[in-house]
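Apart from one protein chain that is not included, each protein chain of the complex appears where it belongs.
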Amino acid sequence: MAKIANRFSRLKSREDSGFSSNATGRFVNKNGAPNIKRTGLSNPLEKYSWYHTLLDLPSWKFIFFLVSGYILANLFFASVYYVIGIEHLTGIDKSTPLHEFNDVFFFSSQTFTTVGYGRIAPVGFLASLVATFEAFLGLLGFAIATGLFYGRFSRPRAFLKFSSIALIVPFKGGTALMFRMAPFKNNLLTDAQIILTCAIEDHTEEGNSKSKFFTLDTQLNTINSLSLNWTVVHVIDENSPFFDLGEDHFSEMDIEIFAQVRAFDEVFSNTVVQRTSYASIENEIVFGEKFNMMYAPSKDQKTTVLNLGLIDSYIPKKR
Amino acid sequence: MAKIANRFSRLKSREDSGFSSNATGRFVNKNGAPNIKRTGLSNPLEKYSWYHTLLDLPSWKFIFFLVSGYILANLFFASVYYVIGIEHLTGIDKSTPLHEFNDVFFFSSQTFTTVGYGRIAPVGFLASLVATFEAFLGLLGFAIATGLFYGRFSRPRAFLKFSSIALIVPFKGGTALMFRMAPFKNNLLTDAQIILTCAIEDHTEEGNSKSKFFTLDTQLNTINSLSLNWTVVHVIDENSPFFDLGEDHFSEMDIEIFAQVRAFDEVFSNTVVQRTSYASIENEIVFGEKFNMMYAPSKDQKTTVLNLGLIDSYIPKKR
Amino acid sequence: MAKIANRFSRLKSREDSGFSSNATGRFVNKNGAPNIKRTGLSNPLEKYSWYHTLLDLPSWKFIFFLVSGYILANLFFASVYYVIGIEHLTGIDKSTPLHEFNDVFFFSSQTFTTVGYGRIAPVGFLASLVATFEAFLGLLGFAIATGLFYGRFSRPRAFLKFSSIALIVPFKGGTALMFRMAPFKNNLLTDAQIILTCAIEDHTEEGNSKSKFFTLDTQLNTINSLSLNWTVVHVIDENSPFFDLGEDHFSEMDIEIFAQVRAFDEVFSNTVVQRTSYASIENEIVFGEKFNMMYAPSKDQKTTVLNLGLIDSYIPKKR
Partner (left out) sequence: MAKIANRFSRLKSREDSGFSSNATGRFVNKNGAPNIKRTGLSNPLEKYSWYHTLLDLPSWKFIFFLVSGYILANLFFASVYYVIGIEHLTGIDKSTPLHEFNDVFFFSSQTFTTVGYGRIAPVGFLASLVATFEAFLGLLGFAIATGLFYGRFSRPRAFLKFSSIALIVPFKGGTALMFRMAPFKNNLLTDAQIILTCAIEDHTEEGNSKSKFFTLDTQLNTINSLSLNWTVVHVIDENSPFFDLGEDHFSEMDIEIFAQVRAFDEVFSNTVVQRTSYASIENEIVFGEKFNMMYAPSKDQKTTVLNLGLIDSYIPKKR
């Protein structure tokens, strides 16, 4: 592979990728996040922004987090009222200890949510004081939940579907690498811009491996209105690090392509960014004939129909 | 029309419009949204961002959505309490089943809104448990409503009125295409920028039709402060795809002009974008003499009055 | 003044100011808003964005708006309950009609705020139904208030104080026009940028007056960190429309200077814009020797003290 290493040294490699040339494993995960762990903080929790974490949580986990927080808070306050003594609460059903605890728990929930029916109400000083703070905490908790809900659904996102594979196809007498993306929601992206970088592991003479980074030129790097799919085309010519590489090279070498799309979302009125990566070692860079069309006129010829199910559809290479 | 097709091939067409050259129907709806349908998602709901949808809803639909959600939630919980048994609630008027259900419904609403008068209150375990979760859901529901209200009214928008027609008028010895826009609310737009693209359907020799896209140059493409109306002027010279096209061409050919305005809103402190389109097949591109002035000094000569009712007012072509 | 008119015709006037050349009165009010009225909308309320309006309201007016809305809502609902009949509410003090109405009013407020003590509670169907909607409306009202509060205090603003006058002073053998600004709050502005435009009323031969617009060059048009005051300097040389104009010209002619500052606020992480204008007819452009320094080292030499009270302080012209 010495010849390949030589070619790479002729091409100008990219210094500002921000990735380490002697990192191992995938650089960028399929979902676009960098594959990096952080250690060495005196407080290990400091490496998490709890807000970022709660924003990234899937909906069901987020709901679970809220519900379990609500139950735990009520169990905690119910225990406090129970320890203080149920004689400080009016209207408790004292038939059995279980009934007692149930009623104390429900009193707690009626306080935390500020329902406060009053069937059960605090009379003593301590129970009243705890209830004073529980209601306050409840309201603050819902204030925070309000912010989290808003933060989650107002968070500007690109809502792009990328093809899961990048395709190397015959193109104008040579070859080109292509992948595509399409917006899948009713948002509206304009002035979309693509930045394409690749990392190629280069084996040094000492047997170590070092990655080199190259910018991949694309035919179009901006698009005015991203309403249909966008097929990004990198022509593999002598300026491409992939020039003369065959299928066997891609299966043997450790090649990773990072794509970053930046666009303006007209509903959020904000810039949004989405990323993905294609790694040869995961068979995400394949050889084929061409991608199939994803859209067609509607039957009534009044509109265009974009079929997102076809995003990975391509004609395989003839053998 | 071969001659026209030839001219189009001489002009450099725009590749990055993001629209399909073999799409049918209008490209951009009058309100600026692209005329595209999406299919092929395994979950058909995935193509809607419910937040974007609720943000775009007209106010009365949004209010209707909230009110009916409130009523449905209370009907649901009322049914649950009714099934659990009204003996688990104190203070219910048991004179008739209808009175029973009414009181159960009102108990539900008093729980959901956390009013909790206490005239009706849960005593049994199950009813208390359901009430515990209803109050929680109610608060989360209002937390979400808070976010939606804020999202709706804080959403940066340009609040521009476009003239509903584009006018082709005599201009400095030749002709020019003009349309205009004006801000109609008390927001403040600066550094407005226009991007003008046109699509012209070109008939290929095989009888198929393919659209070509061209950038239309404008006399001014930025304006420092968009406080009065802005008349966008595209001079029709030899660099324009409309050069030598007469009224009959515009009525026969399928020509569509997309306008995208981007500006900075000083109240939202955010970039806002608004779009519209003018389609010849909808008679939105007309020939005339000139637009009438939209503004005049006030009677006391202290301010300038902008009359938004005149935005479409023009002098028709003399015949 | 023919000579002056000639000079203006030699200088390149600015076409993209967005202001009308035949408008009357001040173009930009002192607070930066354009001096324009809007008419001609079928719905006259359409010209107000109520959100923009409530955001711009002074605090005391905003509080007054909320409090009076609260009182009016309660008066309305109290009247509804009163009409329905106080026999549909338990616990009403029926000693006098006034007492009745008081208790109905307080019941309404306890429902609207969802306090719901329960001393007064609805028993009949109609009163319960109205209470169901009043509590819902109350919560939505506070949801909207939450959004308005957040919108008001999170609204990115530059918090700049401009000198109320622009000064024409001797400068490097010639003269220069200067004004200054300083941030007066604990926000942090970086990459501040100034755009300076002037409008000069030019008298045409027919006796009409038309304004011409010119860009005024400044010595520095960006500044990296706007933490002290910034004195903007426009050198009056042969490229300036003010070249050779004396004090009498400024007092006779209608000259207005618009300043627009754009900066990045590091606390809001947002671009902020602030504007002002200096009009000669309001004596806001004066001749003087120089501005006095606004800042000095602190006594302990550890920090710099910026005195915002000196922003308009200058040495008058020696006569």
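Every chain is named by a letter (A, B and C) in the order it is written, and numbering of its residues begins at 1.
Criterion: contacts are C-beta pairs under 8 Å (C-beta built on N, C-alpha and C of every residue); 3 or more make two chains touch, one makes a residue touch a chain.
Fair warning: this is a prediction, and the values are worked out from it, not measured in the lab.
Touch with the chain omitted from the figure is made, among A:E15, A:D248 or A:D300, by A:E15. Within the set A:S128, A:N221 or A:N239, the residue that contacts the chain not displayed is A:S128. Between the chain not shown and the residues A:N74, A:T111 or A:N187, the one that touches is A:T111. From the options C:L196, C:I223, C:I236 or C:I285, the residue with contact to the chain not on display is C:I223.
Touching the omitted chain from chain B are residues 114, 116-118, 146. On the side of chain A, the interface with the absent chain consists of residues 14-20, 22-26, 33-42, 46-53, 55-56, 90, 110-111, 114-118, 121-123, 125, 128-129, 131-132, 135-136, 138-140, 143-144, 146-147, 150-151, 155-157, 195, 197, 258, 260, 268, 270-273, 275, using the contact rule stated above. For chain C, the residues touching the absent chain in the complete assembly are 66-67, 70, 74, 93, 102-103, 105-106, 109-110, 113-119, 142, 145-146, 149-150, 153-154, 159, 184-188, 190, 192, 220, 222-228, 230, 264, 266-267, 269-270, 295, 297-298, 301-310.
To be clear about the criterion, only the chains that are shown with their structure count from here on.
In a homomeric contact, the two copies may use the same or different surfaces; for chain B and chain C, under half of the interface residue numbers are shared, pointing to different surfaces. Note: the chain lying farthest from chain C is A, by mean C-alpha position.
The contact pattern of A-B recurs in B-C, the pair among A-C or B-C where over half of the contact pairs coincide by residue number. As a whole-number value, the distance joining the C-alpha centres of chain B and chain C reads 28 Å.
Counting partners per residue, chain B has 110, 114-118, 146, 150, 270 as the residues that reach two or more other chains.
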